[in-house]
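Let me give you the structure first, and then I'll get to my questions.
With one protein chain removed, the remaining protein chains of the complex are shown where they sit.
Labels run A, B and C following the written order; every chain starts at residue 1.
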Amino acid sequence: MSFNESDCWIELVDQPIDVSVVQEFVTTRSAGAVVLFLGTVREMTGERQTVALDYQAYPEMAVAKMQEIASEAKEKWPIQKVALIHRTGRLELAEASVVVGVSTPHRGDSFAAGQFLIDELKVRVPVWKRENWVDGTTEWVHPGADSGLPASESPES
Amino acid sequence: MSFNESDCWIELVDQPIDVSVVQEFVTTRSAGAVVLFLGTVREMTGERQTVALDYQAYPEMAVAKMQEIASEAKEKWPIQKVALIHRTGRLELAEASVVVGVSTPHRGDSFAAGQFLIDELKVRVPVWKRENWVDGTTEWVHPGADSGLPASESPES
Amino acid sequence: MSVSVLLFARASDLAGTSSTELEFDENPTVAEFKLALTQQFPQLEVLSKQLLVAVNNNYVQDGDAIPDNAEVACFPPVSGG
Partner (left out) sequence: MSVSVLLFARASDLAGTSSTELEFDENPTVAEFKLALTQQFPQLEVLSKQLLVAVNNNYVQDGDAIPDNAEVACFPPVSGG
């Protein structure tokens, strides 16, 4: 599932994301600033230890929502290039589940746009993660749901 | 010139910066978020066109100040890994003059720390850039100096 | 009319299927649709207050009507990134 224009790269992938390719995509002589954000698999959530995360997506809607978020960001900031890549499937510790890249003429806009893109992605894009705890149990992470996991301890990047 | 601890990589280099090496350095299972910032050579500054930038540093002090900024950031945010790499010499359009990398457990801290690191670097670290304009003239960029270039039009990333 | 539904994440696990079909006399509202879904799968009750519904890739609210031939999906709050 992907959406590609010359200045916008949106994709769901089931393999490791090559950050250097994202960096090359967003870097351009019309920008003076590039911000890249990686959401990575963190081992500890409070006292609980993770061994891996499984990510599931609703592919068509996930790509449509990522495209919508990128379009909104382009209306707010002078974005030269933008990339939103989300991975699905099983991820080991420290692997990147999502990579956001954005370039703008000046750096303040790149930071603001980068933060907006990942904040909105986490609210709107239909992707879910399932914890594989070290004790062998698994658990879907659903903010606010009756999952037995307090919302304040929900894994988040 | 470099300063290296297991969680802090500070360096002045005179060759292109390999962003993927910086990304690998700052990525760790103890973090859920990585922010990378690249300052890149922008072609247009207002109506003026650049063909290249020359960067000069006062190496010992530049490394000392980058180390100082990294230490300050580590007091403010729960930083797992941090990298500040600045390049010197001649840079072509779209090349990275500086790469900042930082990882933290949660994403808000990575964005805040990344912005702090580059903002302070641009204020404190003794590095200077010289514009090579398309008309063949050259010009040091000195914020606030009597350079003939209005401060509001000073190239900045 | 018949409404095809996609289920994801814990909603799919609880229902034991990733898709189903529901029958209605006329176009249901989203609230009516959710009620019918949890009647078919009572085990979704644990998620009922949190269940989100999307029609043709957009989120919809309880009062909205589900149109003919729509792609309907039902899932818990998202947790990507």
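Methods note: contacts are C-beta pairs under 8 Å (C-beta built on N, C-alpha and C of every residue); 3 or more make two chains touch, one makes a residue touch a chain.
On a predicted model such as this, the values are computed, not experimentally measured, just so you know.
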Shown chains touched by the chain that is not drawn here: B
Selected from B:K65, B:K81 or B:R107 as touching the chain missing from the view: B:K65
Interface with the unshown chain - residue positions in subunit B: 39, 55-58, 60-62, 64-65, 86, 97-98, 118, 121-130, 140-147, 154-157
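One rule holds for everything that comes next: only the chains that are shown with their structure count from here on.
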Chain nearest the global centroid, as defined over all protein CA atoms shown: A
Intercentroid distance (Cα basis), subunit C paired with subunit B, Å: 49
Between subunit B and subunit A, distance of the C-alpha-averaged centres to the nearest whole Å: 24
Subunit C, residues touching no fewer than two other chains: none
Overlap residues in subunit B, where contacts from two or more other chains coincide: none
